[in-house]
Each structure stands twice: as structure tokens, then as C-alpha cells.
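A single protein chain has been omitted from the complex, and every remaining protein chain is retained in its original position.
Let's turn to subunit A:
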Amino acid sequence: MRYAVLFWEYIKNYAKTRLTYRADFWIEVASDLLFQFVNLIFILVVFQHTPSLGGWSELEVVFVYGFFMIPYGLFSTFFGIWNFSERYIVKGEMDRVLTRPAHSLFQVLFENIDPPSMVGSIVGAGIMAYCWTQMGLPFHLTDLLLMLVLVVGATLIYGGLYTALNAVSFYSDAPTGIVPLMYNIQNYGRYPVNIYNKLIRFVLTWLLPFAFVGVIPASYFLEKKSDDLSQLALLTPVMGLIVFGLGLAFWNHGVKKYRGAGS
């Protein structure tokens, strides 16, 4: 309950700071969407030169991308701490956070909450709905419920991974270059993982489970493929809880080890 009140306060605070930089809000929405469109352009450009990608049609790949945009938008809204290492560790703001009674991760996340990213989720849902009707897939109301569960699971996977990545800054005093580079790797979970070799597929499925953010849950709604990824789809929420749990544990352990920047 106390966290709900705090959450509301953070939102109000966010709105106040944002109203100061009004133009910037729209630029951010536009840049988020542009980023997504660039990836869509990649898919569209590629399919001008080939009819299928590892047995997946253009509409299916776009569908997967649309699905991916939903958890990605939610993730960016609630876990968008891209400059954690610089702002909280190097500049020492973590000290301020730790003097307060609320959980440190909660504070850090909500100080950086970013609602404009949610627009991406809405666009993604739109893209998915479009592909859904174009492919003439059957639609049941239970699909919506399942979708919700899968989306939450996928968001937790993302959140857990990035929480763990940011927590690395507690252990190594140098600002790590891992986060921006990880940002590149995540792109591969959006494509059918069967095009990669066994090692990469294994990494994307079980070690850095980005496949669970896009292609695996999305495949549940598509026609069955020979390698049948959709069997794994229902594991998404389980993976979400595991990954987020590990991320949180890693963070908590890191906070204990944290000794301040000394400035």
C-alpha cells in the first residue's frame, strides 16, 4: 500500500518535470517509434529479397515483432535505467537512495519511469492485430488473457536481465559497457531462432532468454512449425519469475556490497 502511494507520487513528480520540457516529450515518443520502424523497415527490406526466413513468412515475422513491441514498451516504461552506472554509482546518487526506507530498486526504477515508451506497446498491439486478421488466425477471448500472461512474463524477463546487468556496476567500479551492447543482442530474440546455430539458439533460449520476449510466446498464436517453438511458450511466465527473481537477488546482494563512490 505504501508503495502504491509512493508510486503515485513518483508519477506526479514525473508529470511536473515533464511539463517543463514539453516539446521533448513528443520528440521522445517520435524517437521511440522511429526506432521500432527502423526494425520494421529491416524486416520489410529483407523480405523483398526472400519469400521466407527459415520457414517463417513475412506476416509471421512482423507478427512476432508486433508482439515483441508490447513487453518491450512496458519494459522501457518501468525499467528504463540506461544511465544507472553513471548517474547512481559514479556520481554517487545511490547513497541518497539508500538513506530512504523504500526498496532501492523500486526507487531507482520509479525515479526513471518513462510512460511515453508505452506508445510503442500500443503500436505493437496494432501491428499484431493487423497481422492476425491478414493471416486469418482464429481468435478466442481466452487468447487475450493468455496474451496478458505472456506479456507480463516477457516483461519480467527483460526487467530481470537488465536489473542484473545494472547491478554489475555494484561489483565493478568501472562503468560497464555491457548494457549498451546487450541492447544490441536483444534484437535477435525477435527473429525465428531456428535460423541460428545451436549454440546461439541455446544462449538466446536459456542463458539470455531474449527468445522468450519475442519469438517463443508469439509462436503460440501462429501455425505450428516443424521445430515447434510454441511448446515452450507457456514457460514464458515461469522464465519471467525465475529471471526476475535472479536479477533481484543479484541486485540485493550488490547493494550490500556497495560502498559508495567516496565523493
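Following the convention adopted for this analysis, a residue touches a chain if its C-beta (ideal position, glycine included) is under 8 Å from a C-beta of that chain, and two chains touch if they have at least 3 such contacts; residues count from 1.
Simple rule for what comes next: contacts and distances are computed from a predicted model.
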item: Chain left out of the displayed complex - its UniProt protein name, from "Daunorubicin ABC transporter permease", "NADH-quinone oxidoreductase subunit L", "Acetate CoA/acetoacetate CoA-transferase alpha subunit" or "Oligopeptide transport ATP-binding protein OppD"; value: "Daunorubicin ABC transporter permease"
item: Full-complex contact with the absent chain, from A:Leu19, A:Val38 or A:Leu141; value: A:Val38
item: Listed residues A:Val97, A:Val152 or A:Ile200, member touching the removed chain; value: A:Ile200
item: Per the touch definition above, residue among A:Trp132, A:Tyr158 or A:Tyr188 touching the missing chain; value: A:Tyr188
item: Omitted-chain contact residue, chosen from A:Ile27, A:Ala102, A:Ile122 or A:Leu148; value: A:Ile27
item: Positions on subunit A where the hidden chain makes contact; value: 21, 23-24, 27-32, 34-35, 38, 41-42, 45-46, 48-50, 52-54, 172, 174-178, 181-182, 184-185, 187-188, 191-192, 195-197, 200, 203
